[in-house]
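One protein chain omitted, others in place.
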Amino acid sequence: MPTLATLAVRFGCELIGDPDHEVDSVATLQNASPRSISFLANLKYRRQLAATRAGAVVLEPRFAAECPVAALVCSNPYAAYARIAAELHPLPAAAPGVHPAAWVDGSASIAPGASIGPGAMIEAGVHVGERAVIGPRCVLMQGAAVGDDTRLVASVTLCRRARIGARVIVHPGAVIGSDGFGFAREPEAWVKVPQLGSVQVGDDVEIGANTTIDCGAIEDTVIEAGVKLDNQIQIGHNVRIGELTVMAGCSGVSGSTTIGRRCIIGGMVGIAGHLTICDDVHITGLTLISHSIRVPGVYSSGWPAEEARRWRRIVARVRRLDSADARRGGPGPSGPGAETSDEGGDAD
Amino acid sequence: MPTLATLAVRFGCELIGDPDHEVDSVATLQNASPRSISFLANLKYRRQLAATRAGAVVLEPRFAAECPVAALVCSNPYAAYARIAAELHPLPAAAPGVHPAAWVDGSASIAPGASIGPGAMIEAGVHVGERAVIGPRCVLMQGAAVGDDTRLVASVTLCRRARIGARVIVHPGAVIGSDGFGFAREPEAWVKVPQLGSVQVGDDVEIGANTTIDCGAIEDTVIEAGVKLDNQIQIGHNVRIGELTVMAGCSGVSGSTTIGRRCIIGGMVGIAGHLTICDDVHITGLTLISHSIRVPGVYSSGWPAEEARRWRRIVARVRRLDSADARRGGPGPSGPGAETSDEGGDAD
Partner (left out) sequence: MPTLATLAVRFGCELIGDPDHEVDSVATLQNASPRSISFLANLKYRRQLAATRAGAVVLEPRFAAECPVAALVCSNPYAAYARIAAELHPLPAAAPGVHPAAWVDGSASIAPGASIGPGAMIEAGVHVGERAVIGPRCVLMQGAAVGDDTRLVASVTLCRRARIGARVIVHPGAVIGSDGFGFAREPEAWVKVPQLGSVQVGDDVEIGANTTIDCGAIEDTVIEAGVKLDNQIQIGHNVRIGELTVMAGCSGVSGSTTIGRRCIIGGMVGIAGHLTICDDVHITGLTLISHSIRVPGVYSSGWPAEEARRWRRIVARVRRLDSADARRGGPGPSGPGAETSDEGGDAD
């Protein structure tokens, strides 16, 4: 088991406390024992510091004085905690090789150190890189490729020619490379537009459970390196998401929109198609993005809840703004400020 | 086939009609034959009562006089109907044992009366209780546990150490125990925070199709007994949902939020993280909850649709409120009533 000194040196912390104290786990401030490391990164939990029984707490210099136990002091406690936790709680290594209850096409190329789990189905021309883990019941369709050290946890579907980089994690139920939503309108039918592109997922990406990423119509849909997507996200065809952008659960991006680097996108955000979002944009949850964003900053359009009767009065008064202005002979529908809220149906 | 007298006695109804009349099915008021039981629980369907040909109708006392056929009278017709329907249309029993096309690790503990269906993949240390049904193509990862009489319909993924109680139903595509969305921010990367907890699902819970429930960061995510979750719901890490709460489809709860008991949450509701919602709260559909709720009641923030040109005028007028007040020297951005609509990205 590592000592506090070992952890301090390895993860760049200043140690205040017994360098030889051994720890074997992480825990919350409230429930830690002396064998555990805890951390303080969110001020909400500051009150729990005084009573903690942890072996040591990872924290910022300004809290060191109030720490009743050993302290691992650094400028970014949450990141240091993340690395310590990975050290103390390593994922069990998956046994290399192909499970007897998996099926692998003869033309697939599986690196010797890769692990293929029970129920995995691997079609022709698939490539699986070194130390990659293909968990139970994954489906890798023709020509898909998975980079070194990538992990498809379980029940993931990669459609034809989807290309996943190195050190990627894909959570269960995700679908990568399904057809983009493309139909041409005729009077009596919708004609399916073949979706001939694929999906490229860069290195060090994480994709959440039941998230769907559509393939491109001709060229590819691209998720750049270091992007983190939460669960239940929908990415439309020919979207490009820039490096290090993170997106919280249930959000959706319509086709052909480009999102810049280092963006932070909240949950249940809806982004219309054919837009450009620049770098370093922060979008709060339940917001509708219906126009391109060219200036970094924070953008919102969610309405915080009210008690229901009060909300009905608010809605009623806002509606009367429209009638009141009409009676006063106010601006017509195309007056200044008249905007289209037009995140329309993407049947393009 | 049961008689009306049998049903009346078993399900606590007063019978007005022939006690020896036999029935074998349920049907809608409109389409019932004399062999069927129907019910009236929603006033919208009252007009259909007069013309029904059902063998008997389950209804409240105030409608008994207008019922043209036999009546099973009770105070809660919908609940009585539910029990009668389950009696008349029992689910076929699944054959106990392990299907030849399933794969079960030698160290898994499967009760003799449990049923493991084709394509199910059961890893080491898994426990499956008596009369549990693990449907086709389910994946139960290391250390997962399923209680007695629980049914995973098909295509369900339980991640490592997920614990499911008794008499739970999980619908296809649900994922229980995938990693919570935790990343620590550094200048050039997001550092993954290991998600070391699991998920506890209590007895008598129902979880809808393609719903995802993340495991906890250190301690567990908890779904208490009797909770009912619809389809396509996302539950973030370390959420706790109180007993008997129901949530409609496509809603999402960000990490570390606690929801009380007996709450009724509509569809497409977004609930921010680190909040507390007390018991007996009703949230209508498409509402953003960005602050804790401490008082039982009904809460809303959805905007009902308008004809599109009218809507654009409303949006334009609301925007001009901001400019108009600025010209009059009104309150600044931090004035009374200035609130943060901050259901932000949950990259914590």
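In order of appearance the chains are A and B, and numbering begins at 1 in each one.
Just so it is clear, a contact is a pair of C-beta atoms (placed from the backbone, for glycine too) under 8 Å apart; a residue touches a chain by one contact, two chains touch by 3 or more.
Keep in mind it's a predicted model, so treat the numbers as computed, not measured.
Novice: Out of A:E130, A:D179 or A:D203, which is the one that touches the chain we can't see?
Specialist: Once the missing chain is taken into account, the touching residue is A:D179.
Novice: In the full complex, which of A:R10, A:R47 or A:R317 touches the chain missing from this view?
Specialist: In the full complex, the listed residue that touches the missing chain is A:R317.
Novice: In the full complex, which bits of subunit A touch the chain not displayed? Write them out.
Specialist: Residue positions of subunit A that touch the missing chain: 103, 119, 121, 123, 137, 139, 141-142, 155, 157, 159, 173, 175, 178-179, 181-186, 188-194, 196, 210, 212, 214, 218-219, 232, 234, 236, 250, 252, 254, 268, 270, 272, 274, 282-284, 287-291, 293, 297-301, 303-304, 306, 309-321, 339, 341-348.
Novice: Residues on subunit B that touch the omitted chain in the whole complex?
Specialist: 26-28, 31, 41-42, 44, 76, 78-79, 81-83, 85-86, 89, 92, 101, 117-119, 135-137, 153-155, 169, 171-173, 204, 206, 208-210, 226, 228, 230-232, 244, 246-250, 264-268, 282-286, 300, 302-309, 311-312, 315, 318-319, 321-322, 325, 330-331, 333, 335-341
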